[in-house]
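With one protein chain withheld, the remaining protein chains of the complex are depicted in position.
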Amino acid sequence: MSKTRLEAFSDGVIAILITIMVLDLRSPAGSDLSTFVAILPGIATYLLSFVFLGIYWNNHHHLLHATERINGAVLWANLHLLFWLSLVPFATRWMSETEFATLPTALYGSVLLLSAVAYTILVRVILACQPPDSVLASAIGTDRKGNISLVIYAVAIPLTLVNELISIGLFALVALIWLVPDRRIEARINAIAGGRHRGAGLE
Amino acid sequence: MSKTRLEAFSDGVIAILITIMVLDLRSPAGSDLSTFVAILPGIATYLLSFVFLGIYWNNHHHLLHATERINGAVLWANLHLLFWLSLVPFATRWMSETEFATLPTALYGSVLLLSAVAYTILVRVILACQPPDSVLASAIGTDRKGNISLVIYAVAIPLTLVNELISIGLFALVALIWLVPDRRIEARINAIAGGRHRGAGLE
Amino acid sequence: MSKTRLEAFSDGVIAILITIMVLDLRSPAGSDLSTFVAILPGIATYLLSFVFLGIYWNNHHHLLHATERINGAVLWANLHLLFWLSLVPFATRWMSETEFATLPTALYGSVLLLSAVAYTILVRVILACQPPDSVLASAIGTDRKGNISLVIYAVAIPLTLVNELISIGLFALVALIWLVPDRRIEARINAIAGGRHRGAGLE
Partner (left out) sequence: MSKTRLEAFSDGVIAILITIMVLDLRSPAGSDLSTFVAILPGIATYLLSFVFLGIYWNNHHHLLHATERINGAVLWANLHLLFWLSLVPFATRWMSETEFATLPTALYGSVLLLSAVAYTILVRVILACQPPDSVLASAIGTDRKGNISLVIYAVAIPLTLVNELISIGLFALVALIWLVPDRRIEARINAIAGGRHRGAGLE
């Protein structure tokens, strides 16, 4: 079974999600600066969700790139991830419209948390159908960043009851954590691949 | 004629359909729990339609994967399927807005039924242009699941006159039936392919 | 220069256009049969535009399939076609909302006419950069269907002043003309390709 269409379909869905959010960006009520300033929180929220979906696309890209085999279970685990991601525009809009009220902010965090859980499940399902000793298994390793993200979400969601802005700060922190790490995974993949090539060259 | 663009176009349309439904998810009227609870049926309906479109994408993926040849008739049979699928967001929205009234629920079921009929037609049109003894023909076999689905839809649509929730339960039942079967088809394709490979090895 | 991305981008745009029209399909005002009947003209218009965009996708598919070379001018001629096609949802919505008033129906026809002109230009620009004796040139031939379509549009647009439904009937006639012809072009391509293969075999 080829992974090309899985990649194409996921690319399509994430590309649509990341762009249709802009349809929910209401125009300012007037044409002066104060009306524009009034929608800046909405734009900032859009940026945050854009970054989150961009991170998922990026990680998905790396994950599938290192994947050697897929099966029917992978297709469904992938659709499961896409379902939670598809709720990001909805959660973004509600949080933005209610100006970061408690419940909408908690829901936004929950959608992020459940997306992260779905991604973890996808990784496990993919790993289960790889050949032994796959590049992917060593590249993922203990998945520290993934685990830290889950913990931060689990803390940030109840914290909306105390102060919604702290929660949003924590969501942004998760985004920051992920904006760096690809390079490390990439390096490790390259190192492993290089090692194999060298090994192959010696024989 | 290459099937690559047919797959790409179908992926694009289904990816868009599955995601634009989220634009129809209205934000809750307020920011408290009761307003969120009020939209839960809408989210559940979205989930149901997401699963249906996901099943079609999945089955379409398997179908085209096993297809060896296409022709102009296949392009049109495919567009015919995409037309009925494109009405899913419309039917979902109407059913959700009217809170599962009789006619909208029956229309929703009819769109599902006509999509299933269009899929069956697509399968026949594809089979008609395959070389004899194709992998696809034996993989599809008697298509029991497809036939059972058609029967359930045909029962569920008039049942909306009695109780709409029973009909929706039956639609969900069809989804459940399909959430499992890919694995079986996959196994059969693998078995056949394996058999051929073994056969080829012996000669 | 590779045609893969040109195909992918065109597929993406046409797939989006063909599906976002469904967002413009308003839900019936109520949940009874009369409210549903009231939106049937809207659904019929959607079907007509769906068929038109489907025909363009289909013909575009065949055209690019037979194309051997592209250049920068082809990219722009293609974007020019996509621009007119992108106005189809807008023209469909206006015609549907005004219940087939004169000007909106004439505008709808004009968008179809200008799309057809843009397609003709695209064909010429592509032909101009093919190697001599290309499969494409003989496959397109005198392009009778294209010319007939242009004539019918040119007649149907002023006829909206007399009766809009006659114009719409003529638009539907153009669609019907195109729903058949691919098979002929296909056959001719196959014949030519077959002839070449036979020729190659003889040498």
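Some points to look at:
In order of appearance the chains are A, B and C, and numbering begins at 1 in each one.
Here is the rule we go by: a contact is a pair of C-beta atoms (placed from the backbone, for glycine too) under 8 Å apart; a residue touches a chain by one contact, two chains touch by 3 or more.
Bear in mind that the values here come from a model prediction, so they are computed numbers and not experimental data.
Against the chain not shown here, chain C presents residues 1-2, 5-6, 8-9, 12-13, 16-17, 20, 23-24, 71-73, 75-76, 79, 82-83, 86-87, 89-90, 93-94, 97-98, 101-104, 107. For chain A, the residues in touch with the chain missing from this view are 7-8, 11-12, 14-16, 18-20, 22-23, 25, 27-28, 30-33, 36, 47, 50, 54, 57-58, 61, 65, 179, 182-183, 186.
What we mean here is this: only the chains that are shown with their structure count from here on.
Each chain gets a centre from the mean of its Cα atoms; for chain B and chain C, those two points are 27 Å apart.
The geometric centre of chain A is 38 Å away from that of chain C, both derived from CA atoms.
Looking at chain C, residues 12 sit in touch with two or more other chains.
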